[in-house]
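Following this message is one structure expressed as structure tokens.
All protein chains of the complex are present and in place, except for one that has been dropped.
The letters A and B name the chains in turn, as written, and every chain counts its residues from 1.
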Amino acid sequence: MSAGATLAMRKITKRFPGVLANDRVDFYAQHGEIHALLGENGAGKSTLMNILTGLYWPDEGEISIRGEVVNFRAPRDAVLQGVGMVHQHFRLVRSFTVAENITLGMRQEGFWWRPQVVEQKIATLAATYGMAVEPKAKIWQLSVGEQQRVEIMKMLYRGAQILILDEPTAVLTPQEVKELFRNLRQLAESGKTVIFITHKLHEVMAYADRITVLRNGRSVAVREKAETSIKELAHLMVGRELSPEISKPPNTNQQEILRLEGVCALNDRGLPSLRNVSLTVTKGEIIAFAGVAGNGQRELAEVVTGLRPITTGRFWLHGQDVTSCSARQLIDAGVGHIPEDRKGMGLVPNMAIMENAILKSYRDRSVCPGYWLDHKAIRQRAEQLVTAFGVKTATLDSPVRLMSGGNLQKLLLAREVSAGPDLIIAVYPVRGLDVAATEYIHQLLVEQRNQGTSILLVSEDLDEIFKLADRVAVIFEGQIMGILPIKQANLDEVGLMMAGARASEVALG
Amino acid sequence: MANVKGLNLKLVAVVVVLALAIVVTVMVRQAQQPDPVDVTTPLKVGFVFVGSIGDAGWTFAHNQARLQIENDLPWVETLFVESVPPGADFERVVREMIQQGATVIFGTSFGYMDFMVNLAQQYPNVKFMHATGFKTAPNLSTYFGRVEDPRFLAGMVAGLTTKTNRLGYVAAHPIPEVILGLNAFTLGARLVNPAATVQVVWTNVWFDPAKEREAAISLLDAGADVIGQHQDSPAVQQAAQERGAFGTGNNSDMRFMAPRATLTGPVWNWFPFYKTVLESVRAGTWTSTQHRWAMPDIVDLGPFNDALVPKPVQERVLAKRQEIIDDKFFVFTGPLKDQAGTVRVPAGTRMPVADMLSINWLVEGVIGTLPAR
Partner (left out) sequence: MGSKEGTFGGWVFRWEKRLTSSSQINVAIPFISIGLALLVGGLVILFLGFNPLSVYRSMFAHAFFSRFGLMDTAVKAIPLMLAGLGVALAFRMLLWNIGAEGQIYMGAYAASGVALSMPGAPAYIVLPVMLLAGMAAGAFWALLAGIPRAYFGANETIITLLLNYIAVFWVDHLVFGPWRDPGSLGFPITRAFSSAARLPSIAGTRIHLGLAIALALALLLYFILYHSRWGYEVRVIGESPGAARYAGMDIRRNIILVMLISGALAGIAGMTEISAIHGRLQPGFSPGYGYTAIIVASLAQMHPGYVVLVSFLLAGLLVGGFSMQIAGLPLAVVSMLQGAILFFLLGSSIFARYRLTVRRKELV
């Protein structure tokens, strides 16, 4: 079957210093299919696709498209051969129009900007593939799903026959995911090859025709969807069975830990980002904030951890007014924080594991008895964290930036949990982690909950929310659309609220 | 694609280290070989210059003399370093010159003074010559020239050239040497043109073409049509040329930099002095002295710009030059009045040299004040 493949990558090997990212990987894709490239983080999916799009050179192996061997020296070469990639983080100029973004950087368009011609062409493409895009709209006016559509259109405009999407669903609401795959199906039916990179098993089963599984830099299996199951794919991807459901005894404690009343705050650009947020968190519960990224979740986490001032409203911890407390005071009051940006906030990438282990506790007498740090005690502390939480590392002295995402997050969690907090703010705690690490982190959070720690979980993965949370609060444009006990919530309902519908409206509708 | 190959940093490192090792080995080997000692040791003389040699100005003039020494005095060998700031750098450069066998050191900046005093103490067998300074030791002399005389002559040329009777003067630091020169220029101009006034602008810097240019332009804007300068670069001359005005240069012949503006200017001619000093060292008759030579040997009025200065003017100025050389005329002869009209030097008397070397007042006809007192 490889002979007739639209795209064939044979025996692709790519080495980085100390890492074998791709090891003789074979990958074939046909026109007219939606092909999932499945694998955990670090399995080599992105490296393989970066080779396909000309960003990297393979050390060994060859690529052929429609039977012809190609040799991409730069991304432009790949584009000319009809290979287009939609990255996870969009590459759009926010103040430009859709049409301007689509033609940005194209040499073929000539020197003069002729909006009518371009807009006409976009409209034709949009009609052909059933994708609604407004060429005159500015990017900043579009929703995330629409922006993604612009990215796809950008590739189609350049004549892409092979379309690659890197984790395309990470930023979408469930409704937007459906819309995306409806569009992708139409593209496939018109004869294009659609490849999407993912580690989400249910997505693969719902939308892919064929699946190539990568593990540790090798292609371990190719499956037709009809012939496989979630269970088999999980096994192929992780290399072992997944552990069963997490046990979560019901929480009956009603003791109030955190209470917010009418909290408003501004974002970094000085615009209102939290509007009149009120809620109560009780002891030993996980309350999840569902919402599309950028709807005030980050600001909420920063407010509760003392990193962002409140414009109006107050909040209480253990019944005490802590509205004007500093980050330092809130840390001392028992608020743990697993920030969204691990490397930019939660950890110091260029500093050693040892030094990162005391980021929150460096003032404690135990590690700093006087003015000087007690390096022996710090090493002990770090060693405890590493062993107790299974952080994989050769030495405590290497900078944390060399650690994998899962290990980073384990270290971060280990540090926050070991301080014995009453409240943990966990923002996207498993984003970008592999299945094994995700499982471990989930387990850990639930254990903490079971021991009586309250957890404020910010997540955009509804599976995660339904798995972990006791209650779900949906946030949209800085407002809470509704708070539901998880047992009374269903996926569609939460999805609609994430798109801006009130709980009451959803219930009525 | 087996020909794809990462050029390992290690490889680069090994190559570079090897190359470096070879270079260092050769260097050390060469360094270990003793320098051949010449039996007929010539007199080694070190020159330390504060500025860069360039093609005009103070350091240029000194270097011209050095080149002539190399050429004319076969028994002398010179070492020189340019752009040496006063301080540890100066001491080090001199020490290294002495290590290389220099027995006479010329330091050409006032800022070297204290360091030359120290060095003279440390190296009693070396003769030190300090230009513009005032401290001496048994093996340290100072030397300078009566540059106020050619400045007076330049002032005469300016006074005879001006149409507006407004002269300008770009001055460096408000120190006696500069004040004396400004006063001489003014006296010269007013001797031939009693209506002339000289407006002064201080730059507080010896060499800074940008600042000098700005100062010149401010004077031109104020209506001056001939500008004198006590600065080291030709920027003033060039600014004058751009505006169709005239100027008198400084330190070395600057006519070639502004051929349509520079009339003439005081120039240094150090060679006769250097030759005399070196001959005295060779003869063993050198003694510590405060040299203050006069025209025509160490300092003189530079050549006229024949296209701009008419013959009668040249003749009149040259006649005055001869009078000065013959000591028939002394620039600072009373009556001399300061800006307030007070008589500072009574009629018929010559101003004592000590007073001239510490002068801190401006003569009548100068417009402007001393910036700090």
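Basically, a residue touches a chain if its C-beta (ideal position, glycine included) is under 8 Å from a C-beta of that chain, and two chains touch if they have at least 3 such contacts.
Since we're looking at a predicted model, the values are computed, not measured.
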Chain not shown: contacting residue from B:F110, B:Y143 or B:F332: B:F110
Residue among B:G87, B:P194 or B:G223 that touches the chain left out of view: B:G87
Selected residue (touches chain absent from view) among A:V238, A:L307, A:A436 or A:I486: A:L307
Touching residue (missing chain; options A:K11, A:R182, A:H375 or A:K392): A:H375
Touch residues of subunit A, complete complex, unshown partner: 16-19, 50, 55-57, 70-71, 73-74, 305-307, 326-331, 337, 339, 341, 344-351, 355, 358-360, 362-363, 368, 371-373, 375, 402
Residues belonging to subunit B that touch the chain removed from view: 1, 3-9, 12-13, 16-17, 19-20, 23, 26-28, 30-31, 52-53, 79-89, 92-93, 95-97, 99-100, 110-111, 114, 134, 173-176, 179, 204, 357-358, 360, 371-373
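Heads up, the rule we're going with is that only the chains that are shown with their structure count from here on.
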Geometric centre distance via CA averages, subunit B-subunit A, whole Å: 72
